[in-house]
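A single protein chain has been omitted; all remaining protein chains appear in their positions.
Every chain is named by a letter (A, B and C) in the order it is written, and numbering of its residues begins at 1.
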Amino acid sequence: MSLINRREIPIAIGVAACTLVIASYFTDNASLASASGSLQLWGIIIAGFATLLGLFSYVAYNGRQIVKKRSVYSGVAVASALGTIAIGLALSPSSSQYSWLTSNILTPLSMSVGSFIGFFIVSAAFRTFRARSLEAGIVLAAAAMIMLKNMPVGEYLLPGVLPLGNWLNDIVSLGGNRGFTIAFAVGAIIAGVRQILGFERGRVAK
Amino acid sequence: MSALERLAKMDRRVMYWAMLLLIALPYAVPLGLPMQISTYSTEFKTTIDALAPGDVVLVSMDIGLGSVSELGGGIIALAKQLSAQGVKVVAVSTVAEGSLVFDQYFRPVLTSAGYGYGVDYVNLGYAAGDETMIASIAENMREVYSRDYAGNDAASLPLLQAADDYSAYRLVVTFDAGTATGFYARQWQAKYGTPVLSVPTAVNFSYFYPLYQAGSVEAILNGPRGCAEYEQLIGAPGLANQGIDALSMGQLVVIAFIVLGNVAFVGERLRRRKQ
Amino acid sequence: MIQRIGVLALLIFILAATLVSLYAGSKGRYRELRRIPGLEVIKEAVGRSAEMGRGVIFSTGSGSGGLNSDSAPYHLAGLNTLGYVANLAATAQTPLTFVSAYPELMPLAQDTMRDAYTVAGEPEAYSDAAVQYYGKGWGYASACMGRMEEERPAAALWLGIFWSEALLLSETGNAVGAFQIAGQPDSVNLPFQIASCDYVLIGEEMFVTGAYLSGDKALLGSVFAAEATKVLVITLVVGGAILSTISVAWLSQLLIAGGV
Partner (left out) sequence: MIPALESWVAIGLTVAVLSYVLYRENPAYRMAEALFVGISLGNVVVMAVRSLQSSGMNPLLGGNLTLAIPVALGLLLFTVYSKRLGKLSQWPVAVMSGVGVGLAIRGAAHTYIYDQIKASMQPVIIWGDPMATLNAVLVLAGVVSTLTYFLFTVEGGAGGARVKTTGRYFMMLFFGAMFGQVAMTRITYITGRAQLLVQFLTSLLT
């Protein structure tokens, strides 16, 4: 099989990069630190190129939508992306035109879409936080308690909710927090080793 | 369909309208609800009090424009306290919109206090790479930032010449809607001992609480409430205090609909058991 | 000179246990996993979407960063399950769309799906257009919401790392009637997926996906390394607590010294 298609090469690159980044954390050896530093810098540079690849795929997909479905929305999606890039790169992001675009169009859009999350909390909580089991009851009670604690008026609705809420937040849920964090960290390290050694991706599809 | 069943299947938009109207109320009619100050906020303020004129701090704007409604008051309050104490500021960001947030909320306070750009404060803007970038700037700021946010070359910024790596910074403050606090705890505090102060969104307060308890984070504010308390501590109640009352109304609506949801659920189960 | 010797010792223990158990597993020595409901229903979800003639949407989320950040293992774990889901979707002939919030995931996703469709005997059913990119953060979430409103998928899988975009995706998925399975390690946003999805893989459960779904011996073997590490942590925590209760401080002193 030609050199290009051999799976061992990307695996070898991944193992080398991963080992170097880890090793530099555990020694104060200067050359290791600068090698790991420049490897991380390479990551930033490749990420820049990857974003350009992503832009091509985005323009290609929306272009097909414009041709096939006469989609006006895809037209706006492509035009606004390319327009932003043109202003951002030709005039630099700190130009007055670019900052007008971001603070008067991107900000209101971004904040309005973000506000959906606040609205969706109510519909999700209304639908799901029903005391159908002890477990669901625990989630519901803890959530309500902490919300009351975080409200200045909560202290007047339910006196003592502040110390009780802080106790629940800082002590009682700390055990669950730590256990959950340790478990996923162990899982992430072992999964990371499997991924870098190429054990994972190809196998599951079989 | 019984009243309870209709309640259980309530149209989402009723909840969304209730949420918007009740949150808008305090902005139209100021409620001025009272508030207790927590130890987290007092500790945060006293840590900043200890800074002397001429000290340099790294301010890391790791929030998008969407989080300004939560931390905007805290950003302005920190700018006021730092400028009152003559502390120099170098700003970086791991989030594309972070540099815009600095320009719109932090910078105006500095310029009105007579701060000179390039001498008293610098906005280096965004650099990609997250933890990678934060680890790199600790070792060599100008390797990642050969130019500042506005495109001025690093050589033309005296403050950046002087503050080129971790040793020049008394502490780091990160306004954080993501994991920047974790990055700074690992790549600055754990490695070089530089104190890290975090102003996380309320979401991330519990997320970083174990780091604060374990000593990797020096001081922490509890989201918008922490910012409102901090505003009162420096004697400048503003954006954050107004937001807290609106926030209280929002959380009351969520609790009310959780109660309603359970009334419908329990009521329906009793009714079905009776039949 | 070695630093953080204690952390290094812990890491060497985990890495050694992983390599040994991967090898032992491949030789047939592994233990069965307990039932994980979230993973059992993936086959059901894809089947349901085929019956209803509506597609499947899959994403590994935006979270804190792409492949060159510490979110890499979560995106890669999500991509790992994508292979299994693509295999099911190819066999059931239901359309599968993968939306990535980081462009560097696209070559991996295309490679995984192309292999899965070929293995399922439907190579021509796969097209590169099934893997899409719309930027990251709320822009990505807004694009995903638009795609779900347009195509009304019957199944949605959110496996990777999700921050505030989690509820934007899963509450819209609920509104269009999709059967949703979420899995991620981020404790800040997981509660919202618990509140709006049908099934949730909690933290480490998403890292045993590959072993659980493929039944691959080496992967099943490597689960033992995680079990051994957790037992070690429990022993250290309980032992340390008891020792410091009777004010014998050498163990915690040792750990403090080892962490610097």
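We adopt the following convention: a residue touches a chain if its C-beta (ideal position, glycine included) is under 8 Å from a C-beta of that chain, and two chains touch if they have at least 3 such contacts.
Here the structure is a predicted model, which is why all the values come from computation and not from measurement.
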item	value
Chains still shown that are in contact with the chain withheld from the display	A, B, C
Of B:L4, B:M19 or B:M61, the one touching the omitted chain in the full complex	B:M19
Sole residue of B:P195, B:G243 or B:G261 that reaches the chain not shown, by the stated touch rule	B:G243
Residue of C:A17, C:L76 or C:A90 touching the missing chain in the full complex	C:L76
Chain A residues that touch the omitted chain in the full complex	4-5, 9-11, 13-22, 25-26, 38-55, 58, 72-74, 76-85, 88-89, 93, 98, 100-102, 104-119, 121, 125, 134-135, 138-147, 149-150, 167-169, 171-189, 192-193, 195-196
Residue ranges of chain C at the interface with the undisplayed chain	4, 6-7, 10-11, 14, 31-34, 36, 65-73, 76, 104, 106-108, 110-111, 134-139, 142-143, 145-146, 149, 164, 167, 187-192, 194-195, 202-205, 208, 223-224, 226-227, 230-231, 233-234, 236-238, 240-245, 247, 251-252, 255-256, 258-259
Missing-partner contacts on chain B, residue numbers	12-13, 16-17, 19-20, 23-24, 27-28, 66-70, 96-97, 125-129, 131-132, 143-147, 182, 185-186, 190, 201-203, 205-206, 210-211, 213-214, 216, 223-225, 242-243, 246-247, 250-251, 254
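Note that only the chains that are shown with their structure count from here on.
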item	value
Chain contact topology (line, ring, star, complete or other)	complete
Best-connected chain pair, where connection means C-beta pairs in contact	A-C
By mean Cα position, the chain sitting nearest the middle	A
Of all other chains, the one whose Cα centre sits farthest from chain C	B
Distance between chain centroids, defined by C-alpha means - chain A, chain C (Å)	13
Whole-Å separation of chain centres (CA-atom averages), chain B against chain C	29
Where chain A touches two or more other chains at once, by residue number	40, 43-44, 47, 110, 113-114, 121, 123, 125, 127, 129, 143, 177, 181
Shared-contact residues (touching 2 or more other chains) in chain C	68, 138, 164, 187
Touching residues (chain side chain C, partner chain A) in the complex	1-5, 7-8, 11, 14-15, 18-19, 22, 66, 68, 72-74, 76-77, 79-81, 83-84, 86-87, 102-104, 106, 108, 111-112, 115-116, 119, 129, 131-135, 138-139, 141-142, 146, 164, 167-168, 170-171, 174, 185, 187, 191-192, 194-196, 202-204, 206-210, 213-214, 216, 218-219, 222, 225-226, 229-230, 233
Complex contacts: residues of chain A adjacent to chain C	22, 25-29, 40, 43-44, 46-47, 50-51, 53-54, 57-58, 61, 64, 73, 110, 113-114, 116-117, 120-121, 123-125, 127-129, 139, 143, 177, 180-184, 186-195, 197, 199-206
Chain C - residues contacting chain B, complex	64-65, 68-70, 137-138, 163-164, 175, 187-189
